[in-house]
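For this depiction, one protein chain was excluded, whereas all remaining protein chains were kept in their positions.
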Amino acid sequence: MKKILVCLDTDPQPSVFDGIVAIDAGVDHLFRHAGVEPADVRDLVHGALFTRGGSDLRNTAIFIGGSDVQAGELLMAATEEAFFGPIRVSVMHDSNGSNTTAAAAVVAARRHLPFGPETIAAVLGTGPVGQRVARMLAQEGVEVRFASRRMARAEAQCHHIAQAVEGARLTPYATEGAGVSRLLDGAQLVVAAGAAGIELVDEDSQRAACSLRVAIDLNAVPPVGLAGIQPQENAAVYNEQVRYGALGIGSLKMKIHNKAIARLFETNDAVLDADAIYSLGKKITATGCL
Amino acid sequence: MKKILVCLDTDPQPSVFDGIVAIDAGVDHLFRHAGVEPADVRDLVHGALFTRGGSDLRNTAIFIGGSDVQAGELLMAATEEAFFGPIRVSVMHDSNGSNTTAAAAVVAARRHLPFGPETIAAVLGTGPVGQRVARMLAQEGVEVRFASRRMARAEAQCHHIAQAVEGARLTPYATEGAGVSRLLDGAQLVVAAGAAGIELVDEDSQRAACSLRVAIDLNAVPPVGLAGIQPQENAAVYNEQVRYGALGIGSLKMKIHNKAIARLFETNDAVLDADAIYSLGKKITATGCL
Partner (left out) sequence: MKKILVCLDTDPQPSVFDGIVAIDAGVDHLFRHAGVEPADVRDLVHGALFTRGGSDLRNTAIFIGGSDVQAGELLMAATEEAFFGPIRVSVMHDSNGSNTTAAAAVVAARRHLPFGPETIAAVLGTGPVGQRVARMLAQEGVEVRFASRRMARAEAQCHHIAQAVEGARLTPYATEGAGVSRLLDGAQLVVAAGAAGIELVDEDSQRAACSLRVAIDLNAVPPVGLAGIQPQENAAVYNEQVRYGALGIGSLKMKIHNKAIARLFETNDAVLDADAIYSLGKKITATGCL
(Lines give C-alpha, C1' and ligand atoms only; values in the text may rest on other atoms or scores of the structure.)
Protein backbone atom coordinates (compact mmCIF):
# COMPACT_ATOMS: atom_id res chain seq x y z
CA MET A 1 0.00 0.00 0.00
CA LYS A 2 1.37 3.38 -1.06
CA LYS A 3 2.34 5.95 1.56
CA ILE A 4 0.33 9.13 1.04
CA LEU A 5 1.18 12.38 2.78
CA VAL A 6 -1.56 15.01 2.74
CA CYS A 7 0.23 18.36 3.00
CA LEU A 8 -1.90 21.18 4.36
CA ASP A 9 0.02 24.38 3.66
CA THR A 10 -1.22 27.80 4.74
CA ASP A 11 0.70 29.66 2.00
CA PRO A 12 -0.62 30.36 -1.51
CA GLN A 13 2.17 28.16 -2.93
CA PRO A 14 2.88 24.94 -1.04
CA SER A 15 6.41 24.47 0.29
CA VAL A 16 8.84 22.85 -2.14
CA PHE A 17 11.22 22.24 0.76
CA ASP A 18 8.71 20.18 2.75
CA GLY A 19 7.71 18.29 -0.38
CA ILE A 20 11.24 17.21 -1.26
CA VAL A 21 12.04 16.18 2.30
CA ALA A 22 8.89 14.05 2.34
CA ILE A 23 9.77 12.31 -0.92
CA ASP A 24 13.30 11.65 0.33
CA ALA A 25 11.84 10.19 3.53
CA GLY A 26 10.02 7.56 1.50
CA VAL A 27 6.58 9.06 0.86
CA ASP A 28 5.07 7.66 -2.37
CA HIS A 29 2.47 10.33 -3.07
CA LEU A 30 2.11 13.91 -1.91
CA PHE A 31 -1.30 15.57 -1.88
CA ARG A 32 -0.17 19.18 -1.73
CA HIS A 33 -2.88 21.62 -0.63
CA ALA A 34 -2.16 25.36 -0.64
CA GLY A 35 -3.92 28.24 1.07
CA VAL A 36 -5.60 25.88 3.52
CA GLU A 37 -7.85 27.49 6.12
CA PRO A 38 -9.19 25.88 9.30
CA ALA A 39 -12.66 25.56 7.71
CA ASP A 40 -11.22 23.38 4.93
CA VAL A 41 -9.62 20.89 7.28
CA ARG A 42 -12.56 18.70 8.29
CA ASP A 43 -13.41 17.50 4.77
CA LEU A 44 -9.76 16.94 3.86
CA VAL A 45 -9.11 14.93 7.04
CA HIS A 46 -12.31 12.91 6.60
CA GLY A 47 -11.14 12.04 3.11
CA ALA A 48 -8.02 10.57 4.74
CA LEU A 49 -10.02 8.70 7.42
CA PHE A 50 -12.81 7.16 5.35
CA THR A 51 -10.83 5.60 2.53
CA ARG A 52 -8.39 3.15 4.04
CA GLY A 53 -9.51 1.14 7.03
CA GLY A 54 -8.01 -0.51 10.09
CA SER A 55 -4.25 -0.94 10.10
CA ASP A 56 -4.05 0.50 6.57
CA LEU A 57 -4.74 3.92 8.07
CA ARG A 58 -1.08 4.16 8.99
CA ASN A 59 -0.20 4.53 5.30
CA THR A 60 -1.91 7.91 5.17
CA ALA A 61 -0.64 10.89 7.18
CA ILE A 62 -1.02 14.64 7.41
CA PHE A 63 1.71 17.29 7.37
CA ILE A 64 0.94 20.87 8.31
CA GLY A 65 3.28 23.52 6.95
CA GLY A 66 3.59 27.03 5.56
CA SER A 67 5.43 30.15 6.60
CA ASP A 68 2.89 31.23 9.26
CA VAL A 69 3.36 29.15 12.41
CA GLN A 70 0.25 30.42 14.16
CA ALA A 71 -1.91 29.67 11.12
CA GLY A 72 -0.42 26.17 11.13
CA GLU A 73 -1.33 25.72 14.77
CA LEU A 74 -4.95 26.46 13.91
CA LEU A 75 -4.84 23.75 11.22
CA MET A 76 -3.31 21.36 13.75
CA ALA A 77 -6.19 22.01 16.18
CA ALA A 78 -8.77 21.60 13.40
CA THR A 79 -7.12 18.32 12.36
CA GLU A 80 -7.30 16.87 15.86
CA GLU A 81 -10.95 17.92 16.07
CA ALA A 82 -11.77 16.10 12.84
CA PHE A 83 -10.57 12.72 14.16
CA PHE A 84 -13.07 10.19 15.55
CA GLY A 85 -11.34 8.69 18.57
CA PRO A 86 -9.17 5.82 17.31
CA ILE A 87 -10.16 6.53 13.70
CA ARG A 88 -7.30 8.90 13.03
CA VAL A 89 -4.10 9.28 11.07
CA SER A 90 -0.68 10.49 12.10
CA VAL A 91 -0.08 14.21 11.89
CA MET A 92 3.00 16.44 12.03
CA HIS A 93 3.22 20.20 12.39
CA ASP A 94 6.31 22.02 11.18
CA SER A 95 5.27 25.41 9.83
CA ASN A 96 8.34 27.31 8.66
CA GLY A 97 10.46 24.44 9.96
CA SER A 98 9.88 25.81 13.46
CA ASN A 99 9.61 22.53 15.35
CA THR A 100 12.41 20.68 13.62
CA THR A 101 14.72 23.72 13.78
CA ALA A 102 14.10 24.33 17.48
CA ALA A 103 14.56 20.63 18.22
CA ALA A 104 17.80 20.54 16.25
CA ALA A 105 19.18 23.58 18.10
CA VAL A 106 18.42 22.14 21.54
CA VAL A 107 19.64 18.66 20.60
CA ALA A 108 22.86 20.19 19.25
CA ALA A 109 23.43 22.15 22.48
CA ARG A 110 22.80 19.02 24.54
CA ARG A 111 25.66 17.21 22.79
CA HIS A 112 28.16 19.60 24.40
CA LEU A 113 26.41 20.66 27.56
CA PRO A 114 24.83 18.44 30.21
CA PHE A 115 21.36 19.85 30.89
CA GLY A 116 20.44 20.26 34.55
CA PRO A 117 19.30 22.67 37.21
CA GLU A 118 22.68 24.40 37.17
CA THR A 119 22.51 25.08 33.41
CA ILE A 120 21.63 28.61 32.34
CA ALA A 121 20.55 29.36 28.78
CA ALA A 122 19.84 32.67 27.08
CA VAL A 123 17.29 32.50 24.27
CA LEU A 124 17.04 35.61 22.12
CA GLY A 125 13.93 36.11 20.05
CA THR A 126 10.38 35.26 21.10
CA GLY A 127 9.08 34.26 17.67
CA PRO A 128 7.88 30.72 16.93
CA VAL A 129 11.34 29.12 16.92
CA GLY A 130 12.51 31.00 20.02
CA GLN A 131 9.33 30.02 21.87
CA ARG A 132 9.92 26.37 21.08
CA VAL A 133 13.60 26.48 22.03
CA ALA A 134 12.78 28.14 25.38
CA ARG A 135 10.07 25.62 26.08
CA MET A 136 12.21 22.57 25.25
CA LEU A 137 15.02 23.89 27.48
CA ALA A 138 12.58 24.64 30.33
CA GLN A 139 11.27 21.09 30.09
CA GLU A 140 14.83 19.83 30.49
CA GLY A 141 15.09 21.73 33.77
CA VAL A 142 17.40 24.37 32.33
CA GLU A 143 17.10 27.91 33.69
CA VAL A 144 16.01 30.03 30.73
CA ARG A 145 16.56 33.74 30.18
CA PHE A 146 14.06 34.57 27.50
CA ALA A 147 14.73 37.83 25.71
CA SER A 148 12.69 39.96 23.39
CA ARG A 149 13.28 43.47 22.15
CA ARG A 150 10.37 44.62 24.29
CA MET A 151 10.18 43.54 27.94
CA ALA A 152 6.37 43.17 27.89
CA ARG A 153 6.62 40.64 25.08
CA ALA A 154 9.30 38.66 26.93
CA GLU A 155 7.19 38.62 30.10
CA ALA A 156 4.11 37.41 28.25
CA GLN A 157 5.99 34.56 26.59
CA CYS A 158 7.65 33.47 29.84
CA HIS A 159 4.24 33.41 31.50
CA HIS A 160 2.85 31.35 28.61
CA ILE A 161 5.53 28.65 28.88
CA ALA A 162 5.41 28.62 32.69
CA GLN A 163 1.74 27.70 32.51
CA ALA A 164 2.43 24.79 30.18
CA VAL A 165 5.62 23.38 31.73
CA GLU A 166 5.55 22.42 35.40
CA GLY A 167 8.50 23.71 37.36
CA ALA A 168 9.77 25.83 34.49
CA ARG A 169 12.32 28.47 35.47
CA LEU A 170 12.15 31.44 33.12
CA THR A 171 13.23 35.06 33.46
CA PRO A 172 12.19 37.69 30.93
CA TYR A 173 14.84 40.03 29.49
CA ALA A 174 14.83 42.93 27.08
CA THR A 175 17.62 42.97 24.51
CA GLU A 176 17.47 46.72 24.12
CA GLY A 177 19.81 48.99 26.03
CA ALA A 178 22.45 47.44 28.33
CA GLY A 179 20.50 44.21 28.63
CA VAL A 180 22.69 41.93 26.57
CA SER A 181 25.74 41.63 28.82
CA ARG A 182 23.53 40.93 31.86
CA LEU A 183 21.69 38.35 29.77
CA LEU A 184 24.84 36.40 28.92
CA ASP A 185 26.51 36.77 32.33
CA GLY A 186 26.86 33.27 33.78
CA ALA A 187 25.00 31.60 30.89
CA GLN A 188 26.53 28.47 29.32
CA LEU A 189 24.30 28.49 26.25
CA VAL A 190 23.00 31.22 23.97
CA VAL A 191 20.54 30.60 21.13
CA ALA A 192 19.71 33.47 18.79
CA ALA A 193 16.36 33.04 17.06
CA GLY A 194 15.59 36.64 16.20
CA ALA A 195 14.33 38.28 13.04
CA ALA A 196 16.49 37.99 9.92
CA GLY A 197 19.18 40.56 9.46
CA ILE A 198 19.32 41.94 13.00
CA GLU A 199 22.51 41.59 15.05
CA LEU A 200 21.50 40.79 18.62
CA VAL A 201 24.88 40.28 20.27
CA ASP A 202 28.12 41.92 19.10
CA GLU A 203 31.44 40.10 19.07
CA ASP A 204 32.76 41.89 22.16
CA SER A 205 29.81 40.93 24.36
CA GLN A 206 30.10 37.37 23.15
CA ARG A 207 33.82 37.14 23.95
CA ALA A 208 33.26 38.81 27.31
CA ALA A 209 30.76 36.13 28.30
CA CYS A 210 33.41 33.76 29.64
CA SER A 211 30.86 31.28 31.00
CA LEU A 212 29.54 30.62 27.47
CA ARG A 213 30.20 27.09 26.17
CA VAL A 214 27.74 26.84 23.26
CA ALA A 215 26.54 29.60 20.91
CA ILE A 216 23.90 28.87 18.29
CA ASP A 217 22.68 31.28 15.64
CA LEU A 218 19.60 30.30 13.63
CA ASN A 219 19.71 33.07 11.06
CA ALA A 220 21.11 32.10 7.66
CA VAL A 221 21.03 35.60 6.19
CA PRO A 222 23.79 38.00 7.30
CA PRO A 223 24.07 39.96 9.47
CA VAL A 224 23.45 37.03 11.80
CA GLY A 225 22.13 37.41 15.34
CA LEU A 226 25.37 36.44 17.08
CA ALA A 227 28.12 38.47 15.43
CA GLY A 228 30.96 36.43 13.97
CA ILE A 229 29.16 33.10 13.61
CA GLN A 230 29.17 31.91 10.02
CA PRO A 231 25.97 30.20 8.82
CA GLN A 232 27.87 27.05 7.86
CA GLU A 233 29.63 26.62 11.25
CA ASN A 234 28.82 23.20 12.62
CA ALA A 235 30.25 22.52 16.10
CA ALA A 236 33.22 24.77 15.32
CA VAL A 237 35.27 25.64 18.41
CA TYR A 238 36.31 29.27 18.73
CA ASN A 239 37.48 31.02 21.89
CA GLU A 240 36.56 27.85 23.79
CA GLN A 241 32.96 28.22 22.59
CA VAL A 242 31.30 25.59 20.42
CA ARG A 243 29.48 27.43 17.64
CA TYR A 244 26.68 26.53 15.25
CA GLY A 245 25.33 28.62 12.40
CA ALA A 246 21.95 28.22 10.72
CA LEU A 247 23.25 25.86 8.03
CA GLY A 248 25.15 23.81 10.60
CA ILE A 249 21.95 23.33 12.59
CA GLY A 250 20.18 22.83 9.28
CA SER A 251 21.82 19.51 8.57
CA LEU A 252 20.67 18.14 11.93
CA LYS A 253 17.23 19.66 11.36
CA MET A 254 17.01 17.77 8.05
CA LYS A 255 17.79 14.47 9.78
CA ILE A 256 15.11 15.10 12.41
CA HIS A 257 12.61 16.22 9.75
CA ASN A 258 13.33 13.15 7.64
CA LYS A 259 13.01 10.80 10.61
CA ALA A 260 9.78 12.48 11.72
CA ILE A 261 8.18 11.91 8.30
CA ALA A 262 9.17 8.24 8.43
CA ARG A 263 7.75 8.03 11.96
CA LEU A 264 4.34 9.24 10.69
CA PHE A 265 3.87 5.99 8.79
CA GLU A 266 4.79 3.58 11.60
CA THR A 267 1.43 3.92 13.36
CA ASN A 268 -1.81 5.74 12.59
CA ASP A 269 -1.80 7.86 15.73
CA ALA A 270 1.47 9.78 15.94
CA VAL A 271 1.11 13.46 16.85
CA LEU A 272 4.39 15.14 15.98
CA ASP A 273 4.25 18.56 17.58
CA ALA A 274 7.19 20.44 19.15
CA ASP A 275 7.53 18.07 22.12
CA ALA A 276 7.34 14.86 20.12
CA ILE A 277 9.76 16.16 17.51
CA TYR A 278 12.25 17.12 20.23
CA SER A 279 11.96 13.64 21.77
CA LEU A 280 12.62 12.16 18.35
CA GLY A 281 15.66 14.41 17.97
CA LYS A 282 17.07 13.22 21.30
CA LYS A 283 16.50 9.60 20.36
CA ILE A 284 18.34 10.05 17.05
CA THR A 285 21.35 11.51 18.89
CA ALA A 286 21.26 8.80 21.54
CA THR A 287 21.36 5.99 19.01
CA GLY A 288 24.17 7.71 17.16
CA CYS A 289 22.20 7.80 13.92
CA LEU A 290 23.38 11.25 13.05
CA MET B 1 3.75 3.65 -19.35
CA LYS B 2 2.53 5.32 -16.17
CA LYS B 3 -1.19 5.64 -15.47
CA ILE B 4 -2.11 9.30 -15.08
CA LEU B 5 -5.47 10.42 -13.71
CA VAL B 6 -6.33 14.06 -14.33
CA CYS B 7 -8.69 15.04 -11.50
CA LEU B 8 -10.93 18.00 -12.28
CA ASP B 9 -12.44 19.08 -8.99
CA THR B 10 -14.95 21.91 -8.68
CA ASP B 11 -14.06 22.69 -5.04
CA PRO B 12 -11.30 25.08 -3.91
CA GLN B 13 -9.45 22.12 -2.32
CA PRO B 14 -9.42 18.90 -4.35
CA SER B 15 -10.92 15.82 -2.72
CA VAL B 16 -8.50 13.78 -0.59
CA PHE B 17 -11.00 10.93 -0.62
CA ASP B 18 -11.05 10.65 -4.41
CA GLY B 19 -7.28 10.95 -4.53
CA ILE B 20 -6.64 8.09 -2.12
CA VAL B 21 -9.14 5.80 -3.81
CA ALA B 22 -7.44 6.48 -7.14
CA ILE B 23 -3.98 5.65 -5.78
CA ASP B 24 -5.32 2.47 -4.20
CA ALA B 25 -6.88 1.53 -7.55
CA GLY B 26 -3.45 1.56 -9.16
CA VAL B 27 -3.09 5.08 -10.57
CA ASP B 28 0.59 6.09 -10.75
CA HIS B 29 0.21 9.85 -10.94
CA LEU B 30 -2.60 12.19 -9.97
CA PHE B 31 -2.88 15.61 -11.59
CA ARG B 32 -5.17 17.25 -9.05
CA HIS B 33 -6.88 20.41 -10.32
CA ALA B 34 -9.03 22.47 -7.93
CA GLY B 35 -11.66 25.11 -8.59
CA VAL B 36 -12.08 23.93 -12.17
CA GLU B 37 -14.66 25.79 -14.25
CA PRO B 38 -16.15 24.67 -17.57
CA ALA B 39 -14.03 27.26 -19.43
CA ASP B 40 -10.85 25.62 -18.12
CA VAL B 41 -11.73 22.16 -19.37
CA ARG B 42 -10.82 22.36 -23.04
CA ASP B 43 -7.14 23.15 -22.53
CA LEU B 44 -6.78 20.57 -19.76
CA VAL B 45 -8.41 17.84 -21.86
CA HIS B 46 -6.37 18.77 -24.93
CA GLY B 47 -3.25 18.39 -22.81
CA ALA B 48 -4.38 14.82 -22.13
CA LEU B 49 -5.20 14.14 -25.80
CA PHE B 50 -2.14 15.58 -27.54
CA THR B 51 0.66 14.01 -25.53
CA ARG B 52 0.28 10.26 -25.76
CA GLY B 53 -0.89 8.77 -29.01
CA GLY B 54 -2.76 5.75 -30.26
CA SER B 55 -3.24 2.92 -27.82
CA ASP B 56 -1.17 4.79 -25.23
CA LEU B 57 -4.11 7.14 -24.74
CA ARG B 58 -5.70 4.57 -22.45
CA ASN B 59 -3.03 5.30 -19.85
CA THR B 60 -4.43 8.78 -19.31
CA ALA B 61 -7.92 9.34 -17.91
CA ILE B 62 -10.06 12.09 -16.42
CA PHE B 63 -11.96 12.05 -13.13
CA ILE B 64 -14.52 14.72 -12.36
CA GLY B 65 -15.29 15.33 -8.70
CA GLY B 66 -16.08 17.90 -6.02
CA SER B 67 -18.97 18.49 -3.67
CA ASP B 68 -21.25 20.13 -6.26
CA VAL B 69 -22.81 17.49 -8.50
CA GLN B 70 -24.35 19.94 -10.95
CA ALA B 71 -21.05 21.79 -11.38
CA GLY B 72 -19.47 18.40 -12.06
CA GLU B 73 -22.04 17.65 -14.73
CA LEU B 74 -21.03 20.84 -16.52
CA LEU B 75 -17.39 19.72 -16.48
CA MET B 76 -18.47 16.33 -17.80
CA ALA B 77 -20.27 17.98 -20.73
CA ALA B 78 -17.30 20.26 -21.42
CA THR B 79 -14.98 17.25 -21.36
CA GLU B 80 -17.04 15.35 -23.94
CA GLU B 81 -17.09 18.47 -26.12
CA ALA B 82 -13.31 18.72 -26.01
CA PHE B 83 -12.81 15.25 -27.51
CA PHE B 84 -12.11 14.82 -31.23
CA GLY B 85 -14.10 11.74 -32.24
CA PRO B 86 -11.90 8.72 -31.48
CA ILE B 87 -9.13 10.92 -30.07
CA ARG B 88 -10.40 10.78 -26.52
CA VAL B 89 -9.60 9.46 -23.07
CA SER B 90 -11.74 7.66 -20.55
CA VAL B 91 -13.68 9.84 -18.15
CA MET B 92 -15.57 9.23 -14.91
CA HIS B 93 -17.93 11.53 -13.06
CA ASP B 94 -18.50 11.04 -9.36
CA SER B 95 -19.01 14.44 -7.75
CA ASN B 96 -19.64 14.01 -4.03
CA GLY B 97 -19.56 10.24 -4.58
CA SER B 98 -23.05 10.52 -6.03
CA ASN B 99 -22.79 7.93 -8.79
CA THR B 100 -20.87 5.30 -6.86
CA THR B 101 -23.08 5.76 -3.77
CA ALA B 102 -26.32 5.50 -5.73
CA ALA B 103 -25.02 2.47 -7.59
CA ALA B 104 -23.96 0.82 -4.34
CA ALA B 105 -27.37 1.41 -2.76
CA VAL B 106 -29.26 -0.07 -5.70
CA VAL B 107 -26.84 -2.98 -6.09
CA ALA B 108 -27.14 -3.70 -2.35
CA ALA B 109 -30.96 -3.71 -2.55
CA ARG B 110 -30.83 -6.01 -5.55
CA ARG B 111 -28.96 -8.64 -3.55
CA HIS B 112 -32.03 -9.17 -1.36
CA LEU B 113 -34.88 -8.20 -3.64
CA PRO B 114 -35.55 -9.44 -7.17
CA PHE B 115 -36.22 -6.36 -9.29
CA GLY B 116 -39.27 -6.55 -11.55
CA PRO B 117 -42.54 -4.92 -12.48
CA GLU B 118 -44.07 -5.98 -9.18
CA THR B 119 -41.32 -4.31 -7.12
CA ILE B 120 -42.19 -1.01 -5.48
CA ALA B 121 -39.47 1.29 -4.15
CA ALA B 122 -39.75 4.51 -2.18
CA VAL B 123 -36.87 6.95 -2.73
CA LEU B 124 -36.75 9.87 -0.31
CA GLY B 125 -34.72 12.89 -1.28
CA THR B 126 -34.48 14.39 -4.76
CA GLY B 127 -30.89 15.59 -4.49
CA PRO B 128 -28.14 14.21 -6.75
CA VAL B 129 -27.92 10.80 -5.06
CA GLY B 130 -31.70 10.38 -4.82
CA GLN B 131 -32.09 11.30 -8.47
CA ARG B 132 -29.58 8.66 -9.49
CA VAL B 133 -31.10 5.98 -7.25
CA ALA B 134 -34.57 6.68 -8.67
CA ARG B 135 -33.29 6.57 -12.21
CA MET B 136 -31.36 3.31 -11.76
CA LEU B 137 -34.43 1.66 -10.20
CA ALA B 138 -36.70 2.96 -12.96
CA GLN B 139 -34.34 1.49 -15.54
CA GLU B 140 -34.66 -1.87 -13.80
CA GLY B 141 -38.44 -1.72 -14.29
CA VAL B 142 -39.10 -1.03 -10.62
CA GLU B 143 -42.07 1.17 -9.74
CA VAL B 144 -40.60 4.21 -8.03
CA ARG B 145 -42.25 6.52 -5.55
CA PHE B 146 -40.03 9.57 -5.59
CA ALA B 147 -40.45 11.86 -2.62
CA SER B 148 -39.32 15.38 -1.90
CA ARG B 149 -40.31 17.74 0.85
CA ARG B 150 -42.15 19.83 -1.72
CA MET B 151 -44.51 18.13 -4.18
CA ALA B 152 -43.56 20.45 -7.06
CA ARG B 153 -39.93 19.41 -6.75
CA ALA B 154 -40.89 15.70 -6.71
CA GLU B 155 -43.04 16.15 -9.80
CA ALA B 156 -40.31 17.95 -11.71
CA GLN B 157 -37.76 15.25 -10.95
CA CYS B 158 -40.16 12.43 -11.91
CA HIS B 159 -40.81 14.18 -15.20
CA HIS B 160 -37.09 14.59 -15.80
CA ILE B 161 -36.37 10.86 -15.32
CA ALA B 162 -39.44 9.80 -17.31
CA GLN B 163 -38.10 11.70 -20.30
CA ALA B 164 -34.75 9.93 -20.10
CA VAL B 165 -35.88 6.37 -19.28
CA GLU B 166 -38.35 4.70 -21.60
CA GLY B 167 -41.22 2.99 -19.80
CA ALA B 168 -40.25 4.43 -16.42
CA ARG B 169 -42.96 4.23 -13.80
CA LEU B 170 -42.60 7.06 -11.29
CA THR B 171 -45.03 8.69 -8.88
CA PRO B 172 -44.19 11.92 -7.07
CA TYR B 173 -44.75 12.17 -3.31
CA ALA B 174 -44.36 14.86 -0.70
CA THR B 175 -42.77 13.78 2.57
CA GLU B 176 -44.45 16.56 4.51
CA GLY B 177 -47.69 15.98 6.39
CA ALA B 178 -49.25 12.48 6.38
CA GLY B 179 -47.39 11.47 3.23
CA VAL B 180 -44.86 9.05 4.68
CA SER B 181 -47.11 6.13 5.62
CA ARG B 182 -48.81 6.22 2.20
CA LEU B 183 -45.37 6.34 0.63
CA LEU B 184 -44.21 3.15 2.35
CA ASP B 185 -47.50 1.28 2.06
CA GLY B 186 -46.86 -1.76 -0.14
CA ALA B 187 -43.24 -0.80 -0.87
CA GLN B 188 -40.56 -3.49 -0.56
CA LEU B 189 -37.64 -1.07 -0.64
CA VAL B 190 -36.98 2.33 0.87
CA VAL B 191 -33.87 4.40 0.20
CA ALA B 192 -33.36 7.59 2.19
CA ALA B 193 -31.08 10.06 0.41
CA GLY B 194 -32.19 13.28 2.08
CA ALA B 195 -30.25 16.19 3.52
CA ALA B 196 -27.93 15.47 6.46
CA GLY B 197 -29.44 15.56 9.90
CA ILE B 198 -33.12 15.35 8.94
CA GLU B 199 -35.20 12.36 10.03
CA LEU B 200 -37.51 11.45 7.17
CA VAL B 201 -39.22 8.32 8.54
CA ASP B 202 -39.72 7.64 12.26
CA GLU B 203 -39.34 4.18 13.76
CA ASP B 204 -43.09 3.57 14.11
CA SER B 205 -43.82 4.26 10.44
CA GLN B 206 -40.97 2.01 9.44
CA ARG B 207 -42.16 -0.89 11.61
CA ALA B 208 -45.75 -0.40 10.41
CA ALA B 209 -44.63 -0.81 6.79
CA CYS B 210 -44.96 -4.61 6.86
CA SER B 211 -44.27 -4.98 3.12
CA LEU B 212 -40.76 -3.49 3.57
CA ARG B 213 -37.92 -5.96 2.95
CA VAL B 214 -34.93 -3.62 2.48
CA ALA B 215 -34.29 -0.24 4.13
CA ILE B 216 -31.23 1.80 3.16
CA ASP B 217 -30.14 5.05 4.76
CA LEU B 218 -27.39 7.03 3.06
CA ASN B 219 -26.80 9.61 5.75
CA ALA B 220 -23.75 9.01 7.95
CA VAL B 221 -24.41 11.89 10.35
CA PRO B 222 -27.14 11.34 12.99
CA PRO B 223 -30.03 11.86 13.08
CA VAL B 224 -30.25 9.60 10.05
CA GLY B 225 -33.11 9.67 7.56
CA LEU B 226 -34.61 6.33 8.56
CA ALA B 227 -34.85 6.37 12.36
CA GLY B 228 -33.09 3.51 14.09
CA ILE B 229 -30.67 2.55 11.33
CA GLN B 230 -27.07 2.79 12.51
CA PRO B 231 -24.57 4.13 9.92
CA GLN B 232 -22.44 0.99 10.22
CA GLU B 233 -25.32 -1.49 9.62
CA ASN B 234 -24.45 -3.69 6.67
CA ALA B 235 -27.20 -6.13 5.66
CA ALA B 236 -28.32 -6.35 9.29
CA VAL B 237 -31.71 -8.07 9.69
CA TYR B 238 -34.13 -6.37 12.05
CA ASN B 239 -37.90 -6.89 12.22
CA GLU B 240 -37.55 -9.01 9.06
CA GLN B 241 -36.10 -5.99 7.25
CA VAL B 242 -32.58 -6.02 5.79
CA ARG B 243 -30.98 -2.72 6.78
CA TYR B 244 -28.01 -0.76 5.49
CA GLY B 245 -26.55 2.40 6.95
CA ALA B 246 -24.32 4.89 5.12
CA LEU B 247 -21.08 3.22 6.20
CA GLY B 248 -22.46 -0.22 5.30
CA ILE B 249 -23.23 1.00 1.79
CA GLY B 250 -19.91 2.84 1.90
CA SER B 251 -17.84 -0.33 1.77
CA LEU B 252 -19.65 -1.48 -1.38
CA LYS B 253 -19.39 2.03 -2.81
CA MET B 254 -15.61 1.86 -2.29
CA LYS B 255 -15.38 -1.40 -4.22
CA ILE B 256 -17.38 0.05 -7.10
CA HIS B 257 -15.36 3.29 -7.05
CA ASN B 258 -12.09 1.34 -7.02
CA LYS B 259 -13.21 -0.92 -9.88
CA ALA B 260 -14.42 2.07 -11.89
CA ILE B 261 -11.03 3.77 -11.66
CA ALA B 262 -9.34 0.57 -12.83
CA ARG B 263 -11.85 0.36 -15.68
CA LEU B 264 -10.83 3.84 -16.91
CA PHE B 265 -7.43 2.51 -17.92
CA GLU B 266 -8.61 -0.56 -19.84
CA THR B 267 -9.61 1.41 -22.94
CA ASN B 268 -9.36 5.07 -23.96
CA ASP B 269 -13.09 5.56 -24.44
CA ALA B 270 -14.90 4.60 -21.24
CA VAL B 271 -17.57 7.08 -20.11
CA LEU B 272 -18.36 6.25 -16.51
CA ASP B 273 -21.49 8.19 -15.69
CA ALA B 274 -24.33 7.02 -13.41
CA ASP B 275 -25.55 4.30 -15.80
CA ALA B 276 -22.15 2.84 -16.56
CA ILE B 277 -21.14 2.87 -12.90
CA TYR B 278 -24.35 1.06 -11.98
CA SER B 279 -23.68 -1.58 -14.66
CA LEU B 280 -20.21 -2.02 -13.25
CA GLY B 281 -21.67 -2.43 -9.74
CA LYS B 282 -24.01 -5.17 -10.96
CA LYS B 283 -21.17 -6.96 -12.70
CA ILE B 284 -19.03 -6.90 -9.55
CA THR B 285 -21.88 -8.47 -7.56
CA ALA B 286 -22.56 -11.05 -10.25
CA THR B 287 -18.98 -12.26 -10.36
CA GLY B 288 -18.88 -12.43 -6.57
CA CYS B 289 -15.91 -10.08 -6.42
CA LEU B 290 -17.25 -8.24 -3.40
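Letters A and B mark the chains in the order given here, with residues in each chain numbered from 1 onward.
By definition in this document, a contact is a pair of C-beta atoms (placed from the backbone, for glycine too) under 8 Å apart; a residue touches a chain by one contact, two chains touch by 3 or more.
In this text the structure is predicted, and so the values were computed from the model without any measurement.
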From A:G130, A:P172, A:G194 or A:G250, residue that would touch the chain that is not displayed: A:G250
Touching residue (missing chain; options A:I23, A:A82 or A:I198): A:I23
Chain B residues that touch the omitted chain in the full complex: 1-2, 4, 6, 28-29, 31, 33, 35-36, 40, 43-48, 50-52, 60
Absent-chain interface as seen on chain A, which is shown: 12-21, 23-24, 30, 32, 67, 250, 254
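Here is the rule we use: only the chains that are shown with their structure count from here on.
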Between chain A and chain B, centroid-to-centroid distance (C-alpha), Å: 46
